[in-house]
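Note that one protein chain is taken out, while the other chains of the complex remain in position.
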Amino acid sequence: APASEPTSDTPAAQVGGLDPQPLAERTTITVNTAARVESFSPLFLAFDKGEFEKENLDIQFTELAGADALPGLGQNQIQVIATPPSGAVFNAISEGIDMRAVMPCYLENEDRWWVRKEFADKGADALKGQAVANTTGPSGSSILGLDTYLQEEGVEVKEVTVERFPPADVPQALIQGAVAAAYVPEPGARIVEESGLAVAVDTMPKNGGSSQCTYLFGPDLLDERPEVGQAFIRAVARTMRDYLSGDYKSDPQTVKDLAAALKRTEDEIKATPSLTFDPEAAFDPGLYTRLQGLWMEIGGILSYEEPLEVSDMIDERFVDALQN
Amino acid sequence: MTATQTGAYTLIRKNRVPLESRAARHRRRRRFEIALGIAVPAFLIGLWEVSAQLGWINSQFFPAPSASIIRGWEMVLEGRLTSDIADTSYRVLLGFFIGSTIGFVGGVAMGMSRIIRKALEPMLSAIYTVPKLAILPIFLTIFGFSDAPIIAIVSVTVFFYVWIYTMEAVVAIPKGYIDAASSFRVRGWAMFRHVILPASLPSVMVALRIAVGVALLVTIASEFIVGGSGVGYLIFNARSLFRLEEAYAGIVTAALLGVVMQGLITVIGHRVTPWVVRGDAKIGGL
Amino acid sequence: MTATQTGAYTLIRKNRVPLESRAARHRRRRRFEIALGIAVPAFLIGLWEVSAQLGWINSQFFPAPSASIIRGWEMVLEGRLTSDIADTSYRVLLGFFIGSTIGFVGGVAMGMSRIIRKALEPMLSAIYTVPKLAILPIFLTIFGFSDAPIIAIVSVTVFFYVWIYTMEAVVAIPKGYIDAASSFRVRGWAMFRHVILPASLPSVMVALRIAVGVALLVTIASEFIVGGSGVGYLIFNARSLFRLEEAYAGIVTAALLGVVMQGLITVIGHRVTPWVVRGDAKIGGL
Amino acid sequence: MSEQLTAAPAEGGAAGSRPKIEITDLSLTFGSGPSAVHALGPLSLTVGDGEFLSVVGPSGCGKSTLTKIIAGLIEPTGGEVKINLAGTSIAPIATVFQDYGIFPWKTVLSNVEFGLTVNGITGSEATDRAEMWIKKLGLAGFEKRYPSSLSGGMQQRVSIARALAVDPEILLMDEPFASLDAQLREILQEELIRLHETAGRTVLFVTHSLEEALVLGDRVLVLTARPGNLLDLKTVPFGRPRTAGVRESAEFGAMRLALWEHLRDQVQIGAPEAGAAK
Partner (left out) sequence: MSEQLTAAPAEGGAAGSRPKIEITDLSLTFGSGPSAVHALGPLSLTVGDGEFLSVVGPSGCGKSTLTKIIAGLIEPTGGEVKINLAGTSIAPIATVFQDYGIFPWKTVLSNVEFGLTVNGITGSEATDRAEMWIKKLGLAGFEKRYPSSLSGGMQQRVSIARALAVDPEILLMDEPFASLDAQLREILQEELIRLHETAGRTVLFVTHSLEEALVLGDRVLVLTARPGNLLDLKTVPFGRPRTAGVRESAEFGAMRLALWEHLRDQVQIGAPEAGAAK
């Protein structure tokens, strides 16, 4: 059972809104992302555009694979992790380590499940007993999309083998026919599409970004310094509003800034469509419950038996405060 | 004792132990040494346990050894750990065997022939430091998604250790031994069998000891990436699910596997080099 | 030639090359060997290039070397590659220095003292095969999130290679040399300086050559995980962005860095062991 | 190596009709440039078939170098050595090295069997032959031991046994008895004389003992200080069959003294020359 009481009715910040409210003193926090991918555009752009500066915040970035950063978060060496809600996070929460999702990274993106044509033609039933690939194995959030696809013909996720591959190797695994279907992360979809061997299925949850990537706070920003957490959220949300609304990639300056922030070429930025960022996006708690349910069904993922409450996983104080 | 001694003194050379009790003393010392070898890690593990129990270290992130041991035992009973150990051992040993065989043959060839050495050494030096995990896709493409790419990576990595060491060991063989054989017009296979092999064997066995450890490390690292089974997968999976007791149980399993495999190589090494006089010697009075 | 020769025959021992031209012949051979050392990898790269150009291999997954080289050169001009090389080299060399220093000291101590060896060897054998990347959180907790955890992992890994080899090299020192020094009542530091160090140095230099490669491999593997900068991060990042030319440019950079570092150790090794007679010798007529 | 096989000219004669070893203008310089050491020669010399040639000369004058050139282990830097072989022995040439050169990884028995094994003689034939020499050299009981547990003299005897076991056409011995006690030395001298006289083997025998050189040799080659040049080539007047008893004769003492005086001037303090060989 979680160690701390739900805290959603305690106000995180005195004043709401998106306008800068610099902290009284200069504050440094460490933020971890697994990689510099587009999902984190607001974060890196906020840094480049001085939005954190306006909050009197100094950000230190680290790039650790998801689970490697959790101990740092729990021990207040890291203040924020941007990550999908994984089995690791749920297990850590169930261990009583105080960490909660506080804001979705984005609302929607273009990552899809791709199914090899010979299987797609025969419907979801054909995947029964087959191997499919993603970057996390069955304990990642992309199985939501797989589940939706399989549910159409009453197949359960348990009935396929979900193999984990390094992101860069997923398209190859699919094209070479090592797996029947794969969740292809940006920007690999282009290669799969060009091969013509697989088709995309549109089964990831709509407005489901919160289930695929959230900002996660640890005890430091949740309990000890919520005002710092609020300042962080404000800066990120402001960046979404000011730079990343609508089809932001149609603005050459934004493309240029993003290329710099993400250390890519402008061509690469333009190669994929704009994601949907929304400073007012709400969590879809149902997705968290569904994920937890799926993982319990598959077994061997969650180290606890009594399901966690949504309030153990999500803390909406910070986004709520933005609306005031 | 290195400065000039001043004043008269007497040195006495004598045996402090009666001859009859030498064997007994030897046995006692062996027992003591084994006990010491166990005591040191036991002490450290005990220290960790106490620290975890007393809260000196955060047992949420660094679970007490007892918890990991209990979890490990449960996994044995579930049959999971044993099957992972079997999978990993198979990959380690097959990869080690292939890699060290080719490495040894290559090392001998390059040690014995200057022209082969000069032709291949620069290229092999370069390939040696190619990050093998970065070219995993090549292996996957060639070998498909089975045990084979892991075994291939392990073989390649082991190859380099054994190759370099064997080559250097062969080059370092005292010329006197080569001469003694050459004077009987021995060359080629007979030279290898009678001189090169036994003369390099003590060094090669050390390299093999290192290499079997490397094979295990690389197998585990590969299992992190090409998941599915094995102790590496167990550790990675447990870590990425934040099941830390399980992860540490896996880590300890890896360590013990390493001890067993290294011990085996060491014992075999002593068996195949019976002529080597092993250091009962204290060096320089230490 | 090992069977009994039958029938009369004559052996002739003579120099086929006039003395005056020996130096010239030596120079010519050196040049030939260097050319050969370059030709072999050049040929293989050429083969790859042709295969990619002719579509024998899928250049989407295995881009032509020329493309990688061009991309690599662009990255140099952008200043990115050079800064990654600098970051990686710093980590490699510092980690290598720390690890090999401690490994050497530990190896000598354990080689010289039987009791230290028996006490610590089982534990070190076990820790040797602990997958270091699996205990990254421990390093992160202790060293924070800077270069330090990478350097720590590299140091620890290098330590084991140098430790085992040094220990075995010290144990293998012919007793005659120890005796010659002991007979002058030399022990401790003087024994180390005059006997242990030089007698083990040739083996230790080989171990260091292996270890600097390991240091590079481990640095790159760590940069895969603890990202941000360095050649490993470059490769990892490029791969996950499907910039395969860039990834291969990074891989080639790693290989070349390895060649340079190994070459450096080899040259230093020759410098510090001037008494070692190096194999100009052909062994057994090969 | 600088070895080249030539079919012997079909002169139809017995092997004995041609000299066994023909040394012509042989010279050797180690290294090159300023650190070169001119170690030997130019030396010209012929060793007859079945001849026992003793070689004496100051320490460092190139005796071991000469032995190694003939054994095919060092390539001469000038001149040549022609070795005419009949092809009748297990091994054409066997060498006893100054530093023994026995293999630490082989037992005494395996060491002695070595020359036989690599020449295709194995099994009990090899063992019997080896055992015979092991006994003759006083090593019985040590067959299964490794060289590291033998005394210096015992190791030297293993090396001698290894060479004698193959009954070579040419026996090259580099100070083979240096580490043996006087009694054993004399026993082995007799053994060697018998071997030479009955089997007609050609022997090149390097020694520091002038007495030994005279007791054993048909001729004694006296080398100058480094670079070793022919200082003298003395024919020993004692007939064959010969016993160690010859050393009691007055003629023996006189010859020994003559050799001694001859060599005295050669014991000098030499430094490595600058520059290559002339």
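Here are some notes:
For clarity, chains are labelled A, B, C and D in written order, and residue numbers in each chain start from 1.
Operating definition for what follows: a residue touches a chain if its C-beta (ideal position, glycine included) is under 8 Å from a C-beta of that chain, and two chains touch if they have at least 3 such contacts.
Bear in mind that the values here come from a model prediction, so they are computed numbers and not experimental data.
For the chain that does not appear, the touching partners among the shown chains are B, C, D.
Residue D:S209 is the one among D:S32, D:S209 or D:N229 that touches the chain not shown. Taking the whole complex into account, subunit B touches the unshown chain at residues 2-16, 19, 22-23, 282, 285.
For subunit D, the list of residues touching the undisplayed chain reads 30-31, 37, 56-60, 64, 98-99, 135, 138-142, 145, 149-154, 157, 175, 178-185, 187, 208-210, 260, 263-264, 266-272. With the whole complex as reference, residues 176-177, 179-186, 190, 194-195, 198-199, 201, 273-275, 277 of subunit C touch the missing chain.
Everything that follows uses one rule, which is that only the chains that are shown with their structure count from here on.
Here the spacing of subunit B and subunit D, counted between their Cα centres, is 46 Å.
The geometric centre of subunit A is 84 Å away from that of subunit D, both derived from CA atoms. Measuring from the averaged C-alpha position of subunit B to that of subunit C gives a distance of 17 Å. Within subunit C, contacts with two or more other chains are made by residues 2, 61, 137, 141, 239, 247, 282, 285. Taken residue by residue, subunit D touches two or more other chains at 1, 72, 91-92, 118-119, whereas all remaining positions touch fewer.
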